[in-house]
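In what follows, a single structure is set out as structure tokens and then discussed.
Heads up, one of the protein chains got dropped from this complex, but the rest are sitting where they should.
What follows is chain A.
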């Protein structure tokens, strides 16, 4: 069930991340938060596969992935730096039935992403736009230049639909005094209260997800309403 998609565009997001726009004939559709498997084949037949979250909501026949380059990685440097418009890319999916948001799902939604963990959350934001579901995004990045989807996020922040808050862990832009990781106080300030009935999606590197999920549970959030996805 592998199929060959065609790269329609590769868009730089940051110095180390690119969004890959794929044309997929007969795409069956997907839920926000699902991922794909991507398979690369060398001329001698050697193959490598990795999973990547779908960054876009389902619309007709293109889908987007956003890949952050892992230093010394086997697959991500190829996807970010080598792949170009017109290339074929083998994919399989959509996959995953847990870390997903479905239109009509009850209650508000709290999204918490670290680094490239914002990718599936962006799919949820797109899928919910124009619906009545309130969403909040708390997004942790190293420095202003590492923000993925800057333009989307600025637009979202300017609209009334979504509450967007960025946390800078190493270097903040002018006018933003706080530099540091997400802590209990910050969660208290920016995320829904345990009594608000929100479903919380936490995605990013393992250490980030562990820390945030532990803080949420300690603050009284029901573990059954916290869904996590760890990128490795």
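The rule is simple: contacts are C-beta pairs under 8 Å (C-beta built on N, C-alpha and C of every residue); 3 or more make two chains touch, one makes a residue touch a chain; residues count from 1.
Criterion: contacts and distances are computed from a predicted model.
Q: Select, from "ABC transmembrane type-1 domain-containing protein", "CidA/LrgA family protein", "ABC transporter permease" or "DMSO/TMAO reductase YedYZ molybdopterin-dependent catalytic subunit", the UniProt-recorded name of the complex's unshown chain.
A: The chain we cannot see is, by its UniProt record, "DMSO/TMAO reductase YedYZ molybdopterin-dependent catalytic subunit".
Q: Would you indicate which residue among A:43, A:71 or A:177 is in contact with the undisplayed chain?
A: Touching the chain that is not displayed is residue A:43.
Q: With the missing chain put back, one of A:51, A:129 or A:169 would touch it. Which one?
A: A:51
Q: Could you tell me which of A:87, A:145, A:183 or A:196 touches the chain that is not displayed?
A: Result: among the candidates, A:87 touches the missing chain.
Q: Which chain A residues touch the hidden chain?
A: Within chain A, the residues touching the omitted chain are 2, 4, 37, 39-43, 45-51, 74, 78, 82-83, 87-90, 95-99, 206, 210, 213-214, 216-217, 223-224, 226-228, 230, 232.
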